Each structure stands twice: as C-alpha cells, then as structure tokens.
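Just one protein chain is left out here, and the rest sit where they should.
So that you can tell them apart, the chains are marked A and B in the order they are listed, and the count of residues begins at 1 in each.
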Amino acid sequence: MPKKKDAKKIVFQSADEMPMMPMSIGSMLYNKTGSWRNIRPEIRLEDCIQCGICWKFCPDMSIGIENELPVVDYDYCKGCGICAEECPVKCIVMVEERK
Amino acid sequence: MKKEKKMTLTLPVEEYAGSGNLACQGCGAGLAMRYFLKAMGPRTVLCIPACCWAVIDGPYPHSSLSVPIYHCAFEAAASTATGVKAGLEMVGDDKTTVVAWAGDGGTFDIGLQALSGAAERNDDILYVCYDNEAYMNTGIQRSSATPYGAWTTTTPVKFFKNQPKKDINAIMAAHRIPYQATASISYPEDLFKKAKKAKGVKGTRFLHIYAPCPTGWKSRPEDAVKLGRMVIQNCIFPLYEIEYGEKYTLNIKVKDKKPINDYLKLQGRFRHLKPDDIQIMQEEVDRNWARLLKKCEAS
Partner (left out) sequence: MKKVMMGNHALSYGAMLSRAQVIAAYPITPQTQVVELLSEMCADKTLNAKFIKVESEHSAMAACIGASITGARTFTATSAQGLALMHELLHWASGGRLPVVMGNINRSMAPGWSIWTDQNDSLSERDTGWMQFYCASNQEVLDTVIQAFKVSETLAIPSMVILDAFTLSHTYEVVDIPDKAKVDEYLPPFKPPYRLTPDDPHAFNGLTSPEHYFELRYKLQKDMEKVPALIEETGREYEKLFGRYLGLVDDYLCDDAEIILVTSGTAGYTARVAVDELRGSGVKAGNLRMKVFRPFPFEVVQRILKRAKKVAVVDRNISYGHHGIFAQEVKSALYGQAGDIPVFGFIAGLGGRDITPASFREVVDYTLSHDIPEDNILWIGVKK
C-alpha cells in the first residue's frame, strides 16, 4: 500500500506499459472520497468516552485512533453520519460542509 | 487532549479494506467486507461476481482491498472459488482461505446453481452473501431476496413485491454443509466470531450477512447500522448458526420482540404499505420466527 499522500491514479499511456492481464497495480487511496461529503462529523473530544463505537461502525475506515481518541480522516470520510448517529454520548455532530 | 483510559476496541485494528473505495455513503456491504476481512486476515482470496463489490473495490488498475480478488462472472462465484481452491492446492498452497463474496442476486438467483453444486460436493470454500435485498448495483431491481411489500424499480408501488423473501438458509441447510450462519453488520463482534469460526471449518461454509443499503432502501445513510440492529430485534433477520444442516443455534434470543413498523418507517421502499400489508408481513415474520425457535429447540 502506498502512503495516502502519495497515492496517484494510474493511467497507462500505452499498451506496452500495461501488464498482460487485466489486474490492479495500485490502491484506491488516490480517490479522496471526502469530496462527496455534504455534512461533516465533528467530534467534541472532551465528551468522548472512548467507547470505540464510531471507529467500529465507520464504513470507510475514516475514523482513526490517535492518542486513544478518535480522529476523522476528512480526506476519505464520505459524511454518512453513522458515527454521529451511533455515538452513545452524542459527542459527534454533523455540521454543514463549507465549500 | 489526552485521556487516561484506553479506547475500547472490540475488533482487531488491522484493516484489509481501504479508504477511497466506491461504496455509497453508509453502505452496509462496505462494513460487511471490513469486518469479514478482519476475521480472515491476509491469507485470503476473494472471488467476486457482478455485485456492488465489483464496483466498490475500484476501477482497473486499482483496488481498495489488500487481499487478492478475482472478479468473475455473475453466476459463477461458487464454481470459480471451487477452481481457485483446487488450483491453489495443486500449486502447493493449502493454507489460503478461498472465499466467494457475492450479493443476494448472485446468490439467491443467478448463482444458486453453482452454489448448490459446490455445497453438494462440499467443496472447501467459504461463501459469503452480503444481502441488500435487491439488485442494487444495476439500480434497485427486485431479486428473490427482496422482502414482501418492498418497492424496487421493477416492483413499483402499485405492484409491490408480493412474494416473501426466499429462505436461502433453509436451502443451504438442505445441503447439510458443515457450517452456516447469519450475521448483521450491526453486530460486528458476532459477525467477526462467525467468520473466524467458518474459516476454521473444512468444507462448504455459508455466511449470510444482512447489509442495509441506504441508496436502494431509500433510508438515511446514518440509519444503516440502526436498521441492521432493528432487524434482529424485530426478528425479521434472526442471528443463528446451523451445523450439518441440523444443529441450530440461536445467537440472540430476542425476549421482547419488537413490531416491524418502526423498521419499515425508516425506509422509503415500504412507505406505500397499508396496515393490511404490514399485517401480512408481520404474520410472515412471526411464522418464520416460530419455525426457527422450533428448529433450535429440536436440536
């Protein structure tokens, strides 16, 4: 897996560059699905009880854990709102995305 | 900010499903894959027929999963997996778990013959059906997994689907396969445990995973996990395991069975239903639940 920052979309310029078989040679990390978002989750960490539920139910692997706290990866979060809906202490709120 | 406590993690942190995939917002199928691969680990190959996951994974030449995938013909998930397993063994790899990962259309409908064939031969494959109850990838057409009453683009509200969902688990049980189980994306620990268990069994294993589809069900993306939970609590989709087609184990014994109304209300696909229609659905759920309880008691 390449580093997220480095991930690029692969477009072959000639048939010769392409492997003989139709197969993947790169990851989807180039595809910053954060741009799909209309609403964004914001976590009030002071209220977080560290239950891990937001991390667990994120369908896009976009909630990471840093220093034992959840962190949203806005590069990929699609803004589905499951984390906010499932948070037992409601410390995640969905706010309008400003573009 | 620093907290004293550690985060509570009920699943391993290793991820084999990556971000940047093409799943819709709040996709249950995405969660199903995430949990499943956590249980499987890296020595896994997936055979994926036409289904949402044929797109979710990402276009050529990219993939969002870190395990290998063979995209195969719609009706051929089980038979392709059978061939992969035989081939891997012949080239000296008997450790890798070979998985067929298909939607409900590829399982209940077009892939049923290949699945039945593999199950009857007890081929050493793990077949997973993530069930979003219609042909979602092609734009929400009814499948035989679509429940009674549902709107789809081929069952318009005036002629909503008037047949009950096919009982795929009874069909699989009739093959006497060593292990099969139902699971829901809203009970990931249970799903994880069952996937692990299935991985350790030799022969044909079948996992039927309930995977809500906000796009196709006309529900809010944030309700996906809620819906996957309600369906267990109202007994529409009970969590159970079957061994050798005979030994039934109920995983969640629902004491206070909820009526199905609240579940239906959250989904646009059921909005047109009249109380009489809902009554028909409720009776069907009650009958299925009673039948399952009897089977569990008997074994």
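One rule holds in what follows: contacts are C-beta pairs under 8 Å (C-beta built on N, C-alpha and C of every residue); 3 or more make two chains touch, one makes a residue touch a chain.
In this text, all values refer to a predicted model and were calculated from it rather than measured experimentally.
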Practice task
Specify the residue from the set B:Ser19, B:Thr44 or B:Asn234 that touches the hidden chain.
Solution key: B:Thr44
Problem - chain A residues that touch the omitted chain in the full complex - result: 11-12, 14-15, 18-25
Practice task
Can you list, in ascending order, the chain B residues touching the missing chain?
Solution key: 42-45, 47, 54-55, 57-63, 65-73, 75-76, 78-91, 93, 96, 113-114, 116-117, 120-121, 123
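We take it that only the chains that are shown with their structure count from here on.
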Practice task
Could you please state the distance in Å, as a whole number, between where the Cα atoms of chain A are centred and where those of chain B are centred?
Solution key: 23
Completion exercise
Listed in rising order, chain B residues that touch chain A in their complex are 1-3, 5-11, 13, 15, 17-23, 25-28, 30-31, 34, 57-58, 60-64, 66, 69, 188, 214, 220-226
Practice task
Sort out for me which residues of chain A touch chain B in the complex.
Solution key: 1, 4, 7, 9-10, 12, 18-19, 22-33, 36, 45-46, 48, 50-52, 55-57, 59-62, 65, 67-70, 73, 75-76, 78-82, 84-86, 94
